[in-house]
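A single protein chain has been omitted; all remaining protein chains appear in their positions.
Labels run A, B, C, D, E and F following the written order; every chain starts at residue 1.
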Amino acid sequence: MPSPYTAKSWQLASLLILLFGIWVLWSGIYKPLLFGLGLFSCFLSVWLAKRLGFFHHGIPLRSLFRLPKLWVWLLLQVIKSSIDVARVVLSPSLPIQPKLVELTTDEHSETGKVILGNSITLSPGTVTIDVHEDRLLVHCLTKDSEADLRSGELDARIAQLELG
Amino acid sequence: MNLLELLGYFNYWVFAIVLMVGLYTVIAKINLVKKLIGLSIFQSAVFLMYITMDKVEGGTAPIILKGMEGNVFSNPLPQVLILTAIVVGVSTLALGLAIVVRIYESYGTIEEDEILDAD
Amino acid sequence: MIETVVDILSWFLLCTGGIFVLIGGIGTLRLPDFYTRLHAASLTETMATILILVGMILQAGLTLATIKLLTIMAFLLLTAPTASYALANAALQSGNSPNAQQRDDQT
Amino acid sequence: MSADNAIVLALCVPLATAAGIQVAGRISDNLREAVTLVGAVTLAWVVWGMLPALFAGERPAVMLGELLPGVALAFEVEPLGMLFAALASGLWIINSVYSIGYMRANQERKQTRFYTCFALALAATMGIAFSGNLITLFLCYEILTLSTYPLVSHKGDEHTVRSARVYLGILLCTSIGLFLPAIIWTYHVAGTGDFTLGGILEGHIDGADIGLLLALFVFGVGKAAVMPVHRWLPSAMVAPTPVSALLHAVAVVKAGVFSIAKIIVYVFGVDFLFAAPSANWLVFIAAFTILAASLVALRQQNIKRLLAYSTVAQLSYVVMAAAVLKPLAEIGAAIHMVAHAFGKITLFFAAGAIYTAAKKTEIHQLRGIGKRMPWTMAAFTIGALSMIGVPPTAGFVSKWYILAGAFQADNLVAIFTIIASTVLNAMYFLPIIFMAWFAKEPSGSKDHGEAPLLVVLALCLTATLTLGFFFFNGPVIELEAQLFQGATQ
Amino acid sequence: MIIVFALFLLTLLVITALAIVQTTNLFVAVMLTSIFSLLMASNFFILDAADVALTEAAVGAGITTVIFLAALMLTTEHEKPHLSRRKLNTVVITILASLIIYATFDKPRLGDPDAPVHQHLAPWYLEKTPEYMDFPNVVTAILGSFRGYDTLGEVFVVFAACIGVLFILGVKPPEGSTYNPYRSGLKHHLIPQVVGRLLIPFLVLFGLYVQFHGEYSPGGGFQAGALIASAIILYALLEGEAAALRAVPRSVLLGLVIGGATLYGGVGVVCILMGGNFLEYTVLLDNPVAAQQTGIILIEAGVGMAVCGALLSIFHAFAARPMRV
Amino acid sequence: MDLTPHLPALQVIVPMLSAPLIVLLKPRGLAWAGATAVALLSFAVALNMAIAISDGAHYRYDMGGWAAPYGIELSVGAFSSLILLIVTGAAATALLAGRASIDSQIEPDRQPMFYAAWLLALAGLAGIAVSADAFNIFVFMEISSLASYVLIAGGPNRRALPAVFKYLVMGTIGATFYLIGVGLVYMMTGTLNLADMEARVGAVDDINPILVAAGFITIGLALKAAVFPLHVWLPNAYTHSPHMVTVFLAACATKVAIYVLIRFDFFVFQSNFDWHGSHFSSFLMPLGLLGILVASAVAMFEGHIKRLLAMSSVAQIGYIILGASFVTQDGLTASAAHLFNHALAKGGLFLAIAALACHYDDLRLDRLAGAARSMPWTSAALAICGFSLVGVPGTAGFISKWLLIDAALDQGPFAWLLVLIILASSLMALAYVWRIVETLYKKPAVVQPSSAGEAPLELLLITWLIALANIGFGLFPQFPLNLASAAAELLMGHAL
Partner (left out) sequence: MYLVVSIAILVTMILALVRALRGPTVYDRVLAVNMFGTKTVLLLAVIAFLFGRPDFLDLALAYALINLVGVLAVLEFIQNKPRKAETSNID
């Protein structure tokens, strides 16, 4: 075993159930044989996941339930900035002011930082290009996107995920 | 021969062109990795030829789901052959690359003429 | 009735998705350097993906295909920013600072 | 012992002897030579034992196996081959005696290999003599070539190896390049290669092809040394003298002319060939070889080279005789093989004896040697006279028959050649004899006596045979006459 | 409609191929090769060859690229821009090209339903598969049963390549080679690591899904093997090659290859022992249809194991090799 | 239970399925023993079938129980049986003899994989020989090719690597050409089974794709078979591979490609198009002749003994091709017989060279001078096999040359030219073989052998066994000859 961390059995069980649910939904063929194979596959996947350190980064279960709220907000952000970027790209003069911005975040959990970084990248106009300790290096396409970024709203929302 | 019919042969022309591009790379380039790349292009062209012949107009992939029994299906056989051929291609490529790595380690180059000069 | 609405909506989403994809493609060509092109690429990878896939989900309705489409979407939305990050980071680490990059491109 | 088994035995005895020599060679030299002699005597006994059956008109045959459909490994005894086999097996005894003396006296190296290869060569010779078809003949012919190579290159130094390469190269090249295609051609058109009285080619081939095929055979059988494929013979003179004797008298060149005679008689058929105008050239080429070789021999200083060119000339006698295509001439050809064998082996033995005793190899060194080595030189004289064809030597008998055959065929070329060559022979042999007996020995020359006893014994024996053949040739002629039972009566 | 796609994709294909030949940077060439592969796969897809498309994508675009890059890492990415024997090549190429195009015009058109290919064997397969096997994917039926022997051969090709690479790269690296580029992986890259780790179980599950649904939808042992292998390669890229080896050791990989190949062959041998011909699954059970299905599932499992193990072994053989810096 | 009907399948699957298990045998002696046992078993299977076939049997086998055009059919007739004998015989012989040689050239920890590759090569070659399905032949061709690349790359000399790379590239091109050809035929006939193709090709209206297919298949297989101008991969590959691998592959690898070439051309094309015979001849005959002449000439001046023999292999392939290009019963018999006899001669020669290599590291000819003094038995065996290669009567090589010339004499007005070329090349062969023999026997030693004495006993014994077989089959060639003429009959039975 590569890791000193031993996964708790409820974690394993929940992953197993999750995977089996996905299997059933993917499969769409309901025969005992395939269920059996599915179960086997799920066990195999979980076992491999365990070996491959899936459980190294603990995922707080509670924050999972808050994710959808973030997603909705993020979706709106994405739409907004997408339109912005589209406009920039299409305008003949190409009005860009690329700039590197360094953000400091209060996030400490790795997962949080990843969610933050990826969320930033997801919305067009900003791309996370480095995550180091508690600082994020972000490349912005325009002034607007930079301003959005600096507002720190995203950071705050993600921080909320972990708080409650 | 109208245009559409002529275009029916387009796949074969592309097959011929890609095949030749691959072959040219294999025999004209002297970089060994490039040769292997050419080789895989060369083989891919053949895959294209086989797959082209499996198509039936108005047909669909030969997976006969329930309720599709009356449909026209494309020919499954070339697909099976090409599945095998793809595997063969990758295997050859892996082996070739292993040899190239060893050549680089012992000769310090992967240019054919330099290797010839070295011996 | 509902069907018609869903249909229209999905067509709309698909069309918009198509447009965004195109814009993103144009962007990768027009924009001047690697980092800015990243933005255009992410345009196609997030917005367009969401639009097109959601459009198709609406078409598919409550079938297994929807599950697959959702999975695809999740995959893409997870991996696309990761890939962008990885790329940008690699570029950065190899000493391609965004400013130096611009000079490169004008040659 | 039935005659069929005797054939197999005749092949096996030399082979067994070779194996025995290998074994015995590790134990002691005497044992090895004893084995050689025992083998030689046994072989002679086996071969000569077949004579009565042959005189009775039997044709013992044995088939060992079929290589290809219609192409078998078969042996058959017929008069021509019997003569050759009897000659070779008989001379092997004498040659062995001589070899023992010669090799010991000269302290040659690797004697075991020498005797082994010698036995192998004899096995091949027996195979050639008894071969029942072309392919068997060819097979044995090649084995003979290969087994004599180590003998020719016996000395092992650079010069020898180079000469031996010429020997092997010419023999193998001609056999593979010309002889073999001729054989395959024959099989191809005739469907068989069996030696059949009256020939097998009649009706299967015509026109210029006959001449071409004949040429392939004649030049393919390089051992017959028809010009221009005679070069190997002088080259092979680097070999020790017993080997030269083997080459010239016992096996190799005899195998060559024997093969040609056999092919002419049994494959083409005398009458068929006589009627074919495109085969006439053979007489001319043989005549040319006789005269040219004799002229070259005139200019030689080295005894063995002179003898070699003399052999080239004498061999073409046989070829020419065969090519005259008349029964008497064919008989003459057979007899000439015997006669020349006796004569030439005597000459070589004598040359070897001189080398052993006096280390002399050049003609001009022979002044007055007759006084020191009277037995040797007497034998030499007899041999030389036989070469010229002076009665009462063996050479006269054969020349007589050939001449008779030539007259029978009205072949003026042959007649002229025989006469001219006799003159030439005399021109190069007589001075030597004269010099040896009557010239004064140069002062300060080394004091030496006769060669070792065994050597002298051997050469005296062959000289006696040369003389004896003049008087007692009846059985031989009777035997060979069986070839043309119909023609002579 | 297909023509439109074909025109687009094939033109791109030709352009890509030409670009690959032109470029002198091998890295770029490999990148373009991956595009080439994707294009090829899309083409296969629109030509109704879903299984092949899946394979080409998984293998051509994925595994091949990874292996190419691993090999380039150990060699060099710069190609010296010179050619050899240009004239001769042009002649050869021209002759061959004209030969093929000469033959083109007698070939059946794309999609011609009257083409001989569609008359003889194919209808039989399409008709008999539901009858003999009772599952929808005819490709899998042919692959696993009708032409199962070919597939056995294919597995052994992979096996040969695997032991070949292990054998060839099994010699000691040259003196002074210490640096292993894959040692640390992308450990210091937080985002890929976390995301990748999150994805891996799903990838493996997806792979297994493809494995076991080969009879119902595109896919099967080979694609599954490649997918699972790429999941583990992903792990190796993230955590370093050594960590991946610790999680899935070499012996396990070799065991997979050997086990897979033996499983496949073993099924065939069992068929002989039970009185059938080699790979005649019908004799395995009383019910011939169920027997066919069982046989195919078993051999597909064998294929999956063997391919997964072989591809991973090959990857590790390259990735674990140290180089001089 | 009766395994007789399963023999064709067992011929392939026994070595193939043992290959993975061999990898598991870590102690190297065990791996060797296992591989040898399997190879011997394969040989026994092949021999068993050959004997039955020379009595007139013909094996057919439906893989998976699916009848011919739908499933894959295996079919073993006289021709394939001959090839199987060569392949399995070569593999078994080289393994039996080669333990010491392999030990000295391959590191112990790599040996299990080496032996596994060996068995795979064997299985692949056997698989080609038994298969009656065009695509299946391709698959097994690739198995055997990949395995041979691996085997050749095992050579300790670094030059093995570029050599094997070249082989890989050209081999793959060849196989792909074959695949294109098969694809075109399939496209026009809709079948992959050779017999079925034969039945359907004639009905094809548009002949051009078939023509092009014939071209592709012929060129592709000619590449694999190292037919003259396409032989460039062969000399180096054979020179630098481990000695035992050379024994194995030189004896059979290219022959199998020739087998497929001949089989494909005769079964599928000759039987349907009367012009194909003349196309076939006019394409292959010049190549065969050129190959014979050029390769022999090159071999005469080669300095490295293995390279010399490799070049000679190219020439010998020319003979085989030449015989086939006559498109007559006699020509094909000669071809098939030469397949067998050349395998015997070349195998023996390379075995003897492996024996020499036990004491001589450098196999350049001038370094081997005088080797006969320290290794008389090896040298004698080498000489015997060399003579067989030349076609000296009494050896196996003679038989096939005889047949070839005999067949050439039927070739109309230019027969004499053919005969002339065959003979000229025989003489060239004589020249290069003689060079070897003379160097070994007559030249003064340049390099002292690394250790005195003969090669290991088992190697020596096997080498002599093969040398004696060369003589034995030269004197009593009935068995291979029966198979060869039955094979020719089979093939001509399909020609128009």
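In the analysis below, contacts are C-beta pairs under 8 Å (C-beta built on N, C-alpha and C of every residue); 3 or more make two chains touch, one makes a residue touch a chain.
Treat the numbers as computed from the prediction; the structure is a model and nothing was measured.
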### Message
From the list E:G153, E:P173, E:G196 or E:G309, pick the residue that touches the absent chain.
### Response
E:G196
### Query
Which of these touches the unseen chain: E:G111, E:G153 or E:G185?
E:G185
### Message
Tell me which stretches of chain C touch the chain missing from the display.
### Response
11, 14-15, 17-19, 21-22, 24-26, 28-29, 34, 37-38, 41, 44-45, 48-49, 52-53, 55-56, 59-60, 63-65, 68-69, 71-72, 75-76, 79-80, 82-84, 86-87, 89-91, 93-94, 96, 101, 104-105, 107
### Query
Which residue numbers on chain B touch the omitted chain?
60-61, 63, 65
### Residues of chain E (touch criterion as defined above) contacting the omitted chain
1, 4-5, 8-9, 12, 15-16, 19, 22-25, 27-28, 31-32, 34-35, 38, 41-42, 45-46, 50, 53-54, 57-58, 61-62, 65-66, 69-70, 72-73, 77-78, 81, 181-182, 185-186, 189, 192, 196, 199, 203, 206, 209-210, 213, 217-219, 223, 227, 230-231, 233-234, 237-238, 325
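Simple rule for what comes next: only the chains that are shown with their structure count from here on.
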### Query
Which chains are in contact with both chain D and chain E?
F
## Note on the structure
Maximum distance between Cα centroids and chain D occurs for chain A
### Query
Which two chains does the highest number of contacting C-beta pairs join?
B-E
### Query
If you average the CA atoms of chain A and of chain C, how far apart do the two points sit, in angstrom?
16
### Summary
Per the C-alpha means, the centres of chain A and chain E lie apart by a whole-Å value of 31
### Query
Listing for chain B: what residues touch at least two other chains?
19, 23, 53, 77-78, 81, 84, 88, 91-92, 95, 99-100, 102, 106, 112
### Task
Would you mind listing the residues of chain D that make contact with two or more other chains?
none
### Message
How do the chains pair up in terms of touching? List each pair.
### Response
A-C, A-E, B-E, B-F, C-E, D-F, E-F
### Residues on chain A engaged by chain E in the complex (per definition of touch)
2, 15, 19, 22-23, 26-27, 29, 34, 37-38, 41-42, 44-46, 48-49, 51-54, 56-57, 110-111, 113-114, 117-118, 128, 131
#### Entry: Residue ranges of chain F in contact with chain D within the complex
387, 390-394, 399, 402-403, 405-406, 409-410, 419, 423-424, 426-427, 430, 434, 438, 442, 474-478, 481
### Query
For chain C, which residues count as touching chain A in their complex?
20, 23-24, 26-27, 30-33, 35-36, 38-40, 42-43, 46-47, 50, 64, 67-68, 71, 77-78, 80-82, 84-85, 88-89, 91-92, 98
